[in-house]
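Please see the structure below; I have some questions.
Left out: one protein chain. Kept in place: all the others.
Our next item is chain A:
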Amino acid sequence: MYRNKYRLIIPFLFPSVLLYVVFVMYPYLRAMYISFTRWRGLTPNPEFVGLENFARMLQDELFWNALQHNVIYLLTLPIVTISLGLFLAFLLTQGVRFAKFYRVTFFFPQVMSVVAIGVLWSFVYHPTMGILNSLLMLVGVQEPPVWLGNPDTALGAVGAVVVWQSVGFYMVLFIAGMESIPNTFYEAAVIDGATRWHLFWHITLPLLWDTVRTALVFLAIGAVDMFAIVQTMTEGGPSRATDVLATYLYETAFLGSKFGYATAIAVSMFLMVLTLSVVLMRVTARESLEY
């Protein structure tokens, strides 16, 4: 049966391995090197400068500005998205009417491209033609904010769109988890006189904890990225109020031709994502509940 198996294995593996090594592994490894160089892309070989880029990063106000916005998103978006996702998932598993319709509807933004969503919400937030402000004026707000044009509101306005898009996905994830919890658990608790909230806090949430942890890691990784939505809606503005590391990196590399420095920013982002994932998994680890 396994005679001449290499005549199958080699042609089956070769194209994938080749593509993967050339277009994925090599760029990742090369990035580690480029981050230690000064390079404007004109010479074939970057000039090695050791840790210079990383030292420069520490004194770069624009880097800290962008990082600060990622941190704000990191602290807010996962909490809001997970709470709302859990809440909706909980409501939808209470035997409500139209549950199927809600589930299909809430998930849809996940399927749309982030760019299309960004454009759509730029319309919604638009000061004159947008529905948000005309609604606010209708209910008596005299001067509603210019959401994306005002440095004080732009960051939150973009964040809200991200929540709007992703809540449905996490809701579906949580519903799947909730549905796998045996009903006998609830029945026993109800006999003991537990209310809905008791059931949620003492049965659903603990048994769903592993899914919530996974969601937390996804959302953290997403909050360190944010490129497509910010690039579409504000391009990092106004006056860099929504600049995030990814948009700053893109600008530094492809508009400023500072490839060494940009790659150093990329490496620092990667280290952040890696550290965050490990820390989150450690901190949220509990004894896994068997059922």
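Keep in mind that, in the parts below, a contact is a pair of C-beta atoms (placed from the backbone, for glycine too) under 8 Å apart; a residue touches a chain by one contact, two chains touch by 3 or more; residues count from 1.
In this section, contacts and distances are computed from a predicted model.
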item	value
"Iron-sulfur cluster-binding domain-containing protein", "NADH-quinone oxidoreductase subunit N", "Carbohydrate ABC transporter permease" or "Putative inner membrane protein" - which is the UniProt name of the missing chain	"Carbohydrate ABC transporter permease"
Identified contact with the non-displayed chain, of A:Val80, A:Leu120 or A:Leu205	A:Leu120
Contact set of chain A toward the excluded chain (per top definition)	1-2, 4-9, 12-13, 15-17, 19-20, 22-28, 30-31, 34, 41, 88, 91-99, 101-116, 118-124, 128-131, 134, 164, 168-169, 172-173, 176-183, 186-187, 190, 196, 199, 214, 218, 221, 224-225, 227-228, 231-232, 235, 246, 249-250, 253-254, 259, 262-263, 266-267, 269-270, 273-274
